[in-house]
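Everything below concerns the one structure shown next.
The complex is shown incomplete by one protein chain, all other protein chains being positioned as in the whole.
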Amino acid sequence: MLHMLPMMLRGALVTGEVTAGAIVVASVAASCAVAMRLSTLAALDWPARVYIELFRGTSALIQLFWAFYALPLVLPFRPSPIITAIVVLGLNGGAYGAEILRGALLSVPRGQHDAATALNFSATTKVFRVVLPQAWPLLLPPMANLFIDMLKNSALAGLVQVTDITFNAQILQESTLRNAEVYGLALVIYFIMALVLAGFMRLLERRMKFPVGARI
Amino acid sequence: MMWNWSFAWHILPTILHGMVITIEATILGMLLALVLGLFWAGLLLLPNRWIFWSTHGITEFIRDTPLLIQLFFCYYVLPEIGITIPALLTGITVLGINYSAYTAEVYRAGLQNIPRGQWDAAKALNFTTWQTFTRIILPQAIPPIVPAMGNNLIAMFKDTPLLSTITVMEMLDRAMIIGDKTFRYLEPLTMVGILFLIISLMASALIGFTQRKILVRR
Partner (left out) sequence: MNHKASIEFANIHKSYQRTVVLENLNLTVAPGEHVVIIGPSGSGKSTILRLLMTLEKPDSGEILIEGESVWHTTRDGRNVDASPAHIRRMRGKVGMVFQHFNLFPHLRVLQNITEAPIRVMGMPRSQAVRRATDLLDRVGLADKAEAWPAELSGGQKQRVAIARALALQPRIMLFDEITSALDPEIAGQVLQLVLDLAKQTEMTMLFVTHQMRFARQIADRVLFFDRGRIIENGTPEQVLDHPQQPRTREFLNNVFQAS
C-alpha cells in the first residue's frame, strides 16, 4: 500500500487545488448573486434567482458533464478540464452559498440598520462595519458545511480527466487490482482533508465570536 | 452544431426509461436511509459512551467522504468478499447508507426538541423505554422534521446520477451512452438536466407547502 501513497498524495494536491479554486469562484458568485437579489431592481433580482435555482435544481455531475461534453460544442474554445471543474463546481457551490449568505444577512435585525442610518453611516460602512460582522457568526457554521461538501464534490472532477485523488485511485485500481486498499486509502485521505478543513473553519469561528445578548 | 429537435424527440423514451430507474433508486435509497438513520439516532441516545463515540465516528466518516468513492469502494470490494449483487442494488445500498448519516442528524435534532418532561411523564406512567420512544417521543418528533427529510430526499435524488459511474443505467448513464454513440451530447445532457430541474423544483414546492401546513398546525 505504501507504494500507492505518492501517487495518491499527488492527487490530493490536485483535489486541494480544485477545492480551493472552486471555493474562490463560489465566494465571488455567491456575493454577486446576493447583491443582485437584495437589490430592488427586478432586472438584477431575476437573473440571480435563475442562476441559483438552475444550479441547485440540477445535480453537480450533470452540470460538470454538460460543461465538459456539451458546452465545448457551442463554445469557440475548449477550456482545460481543471478550469472547467473549478468553474462548474464553484458555480454550483456559489448557488448554495448565496442562500446561506442571504439568510445570514437578512437575520441582522432592522434595529441595527436603523441605528447605522441614524448615525449617518455610508452604505459601505453600514455593510462592512455593522451588517457583515454580525452576519459572520451565523454564516460560518453553514459555510463550513458547504466547503466540506465542495471538497467531496471535487471528487467528480476525477470523472472529467482532472488528475485528482479519484482519478489516480481509478488508475491505481486498474493497474494493481487491489480494490479495497486503493479505495480505502482514497476514503481515508478525503476524510483527513475534511477534518483539516473543518478544524480550520472552527478556528475561524472561535476568532469571530463576540458575546451576544438577547436584545442589544 | 445546434439543437436538433427531432433527435431530442427520438431519444426521449430512452431517457424517460432511465428516469424510472433514477426514481426507483431514490425511493428505495431513502427508505433505507430513513430506517438506518433512526437506528443511528437511537444508538446516539443510549447512555453508553463507547456506543456513542463509535456511532458518531461512523456517521462522521460517512459524511466527510465523497459518495463517489464510497460507491467505487463497495462496487469493487463487495464481490471480493463474496457478495455479488446487481450494480443497482449496490448503488441503492450505498446511497441509503450515505444519507442515513444525514437523516440521523435530522432525527437527533427532532428528538432533542422534545422536552425532558415528556420522558419524565412517560416514566411516571410506567412505560418501558421502548414504549416511551415509539409511542410518546417519536410521534411528536416526526412531524416537525418532515421538511428536513424532504430536503434530504431531493439531495439524494440529485446524487443518483453518480450511480452511472458503477454501470447503473439511470438517466445520466443513458444520456452518456447516446452521446458516445452519436457524438451529440448537447441534447441528451440538456434534457436530463431539465428533467432533474423540473422534478426537484416541484419537490421543493411540495416541501414548502407541507412546511407551511405544519407551521400552521402548531
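As written, the chain order gives the labels A and B, with residue 1 at the start of each chain.
Quick note on the criterion: a contact is a pair of C-beta atoms (placed from the backbone, for glycine too) under 8 Å apart; a residue touches a chain by one contact, two chains touch by 3 or more.
Given the structure is predicted, the values throughout are model-derived calculations rather than measurements.
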Touch partners, limited to displayed chains, of the chain removed from view: A
Residue, one of A:M7, A:L54 or A:A115, that touches the chain absent here: A:A115
Full-complex contact with the absent chain, from A:T125, A:Q161 or A:T176: A:T125
Where the unshown chain meets chain A, residue by residue: 111-112, 114-115, 117-122, 125, 129-130, 133-134, 210-213, 215-216
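Here, only the chains that are shown with their structure count from here on.
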Residue ranges of chain A in contact with chain B within the complex: 53-54, 56-63, 65-66, 69-70, 73-74, 148, 152-156, 158-159, 165-166, 169-170, 173, 179-180, 183-184, 186-187, 190-191, 194-195, 198
Chain A-facing residues of chain B, complex: 1, 61, 64-70, 72-73, 76-77, 80, 158-162, 164-165, 172, 176, 179, 185-186, 189-190, 192-193, 196-197, 200-201, 204
